[in-house]
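Missing here: one protein chain of the complex. Every other protein chain is in place.
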Amino acid sequence: MESKAAEMTTAEPLLPEPWIVREVIREMADVVTFVLEPGEGAAAMAFKPGQFNMLYAFGVGEVPISISGDPADVSRLVHTIRDVGLVTHALCAVQPGDVVGVRGPFGSHWPIEQHTGCDIVVAAGGIGLAPLRPVLYHILNHRDQYDDVVLLYGARKPDELLFPGEYDAWRKAGIQVEVTVDNADAAWDGRVGVVTTLIRYGKFESDEATAFICGPDVMMRFTAQELENKGVAPDKLYISMERNMKCAIGFCGHCQLGPEFICLDGAVFVWPRMKRLMLVKEL
Amino acid sequence: MKGLEEIIAEHPFFEGLEPGYLTLVAGCAQMAAYRAGEYLMTYGAEAEHFFLLRHGRVALELSAPARDAFRFQTVDAGEVVGWSWLIPPHKSQFDARAVEDTSVIKFDGKCLRGKCDADPKLGYDLMKRFTRVMVQRFADTRLQLIDVYGKQGR
Partner (left out) sequence: MEKALILTLAADRLDQLFHELQGRGYECVGPTLRDDAIVYDHIESSADLPRGWTDEQAPGHYRVKRRDDDAYFGYVVGPHSWKKYLFPPERRLWQLKRAGQKFDRTDTPAEPPRYAFIGVRACEIAALKIQDRVFTGGQFTEPKYAAAREQAFVVAVNCTQAASTCFCVSMKTGPEAQDGYDLSLTEVLTPEHSFVIRVGSDHGREVLAALQTAAATPAHEQAARAGIENASQQARKLETAGLKELLQRNFESEQWDDIAKRCLSCANCTMACPTCFCSSVEDTTDLTGEHAERWQRWDSCFNPDFSYIHGGEVRKTTASRYRQWMTHKLSTWFDQFGSSGCVGCGRCISWCPVGIDLTEEARKMRESEGTCHEGS
């Protein structure tokens, strides 16, 4: 009993492990992707698409960030971060060789492996493409397991599109990639309009489709509703929620939304579970 | 070669239109094409036409001095551009410019208005089709207004 008790006090669930920054990619003015490899005492990490890690900027703080890399490659950990606060600002400033603290992976995942044989609609808004990129990578690795695959992606402006260098490769691999921006000048010859307008261009069968939706709250609500209106079964629509998180393991209480702990039960939820809760103001 | 009526019948905008009305609206229509960069209509001008896109892409824009045109919506094949012909004072409220080479069915508004006045049932049918597009565009515009991807907004 004594030794068990002592062991339990030693294991500290909120203790981050050191990972080394190997590569930093500046995606846009305020968005950075970095590639991490395990530092001393850290172990390689298997994860499922849609899961997140708590990333720790030494002495500054910790934030939940989705994994944006290929789930098939466990030797590295890829995260894409937008500079919106103190901690993300520090994380966006890392250089190769720096050490970042990592805890994870946490949370539910996009159930892509459970929807083989389906048409897959991936709908992303803004930086919401980052948590969905592992889904696309998984599809690329197993393209023959899925029927029609469509990426519907909307961003604010042309220079705020994430991962633009990869769209052609995705298209070549048999993914229909449709992109729109909320506004643009005449130099942009792509589509202009909100992301929901892309749904009509997607080549997929509504009654055979599973959709994974990630972006700002409002964008997910409208997209899910629009897909539902178009005939996609509500229980085949998945969204990823954002709430304040301090611990990611269900102890701190911050991320509650009604009965759900976003960190444990989410962040990926099936749409009907969130639909009503999302409509309650300030829940 | 397909006849004009057949082409109109195949366009999603007129899906389900009564065959008799098809002949009526076709009487006000002609085929047209625009090179990339050409304007289908310009802000403030008499809005005497609307366009069903068959191929290509058209941008809806507003221009201001000393800055690039602000592009707030693009319209692709299968969709419609222009509703000012239907509603007084029949002035275009934005520029419509072909982004790529674009082919359209171009409708004469004055001609169609006459037919609608003569047959309000046709007028009501057309009004419903255009209202649906307008409501959708307004809803989209609201979403753009709240700037969902901005740092302040969620």
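As written, the chain order gives the labels A and B, with residue 1 at the start of each chain.
We adopt the following convention: a residue touches a chain if its C-beta (ideal position, glycine included) is under 8 Å from a C-beta of that chain, and two chains touch if they have at least 3 such contacts.
Since we're looking at a predicted model, the values are computed, not measured.
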Option from A:M28, A:V74, A:A186 or A:I249 whose C-beta touches the chain left out: A:I249
Which residue of A:P18, A:P111, A:G190 or A:P234 touches the chain not shown here: A:P18
Touch list for chain A against the chain that is not drawn: 1, 4-6, 8-18, 20, 39-41, 56, 58-62, 84-85, 88, 99, 101, 242-244, 246-247, 249-254, 256, 258-259, 261, 264, 280-283
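One rule holds in what follows: only the chains that are shown with their structure count from here on.
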Residues of chain A touching chain B in the complex: 84, 125-127, 155-156, 160, 180, 182-194, 196-197, 200-201, 215-219, 222, 242
Complex interface listing, chain B residues touching chain A: 57, 59-61, 68-74, 76, 78, 97, 99-100, 140, 143-144, 146-151, 153-154
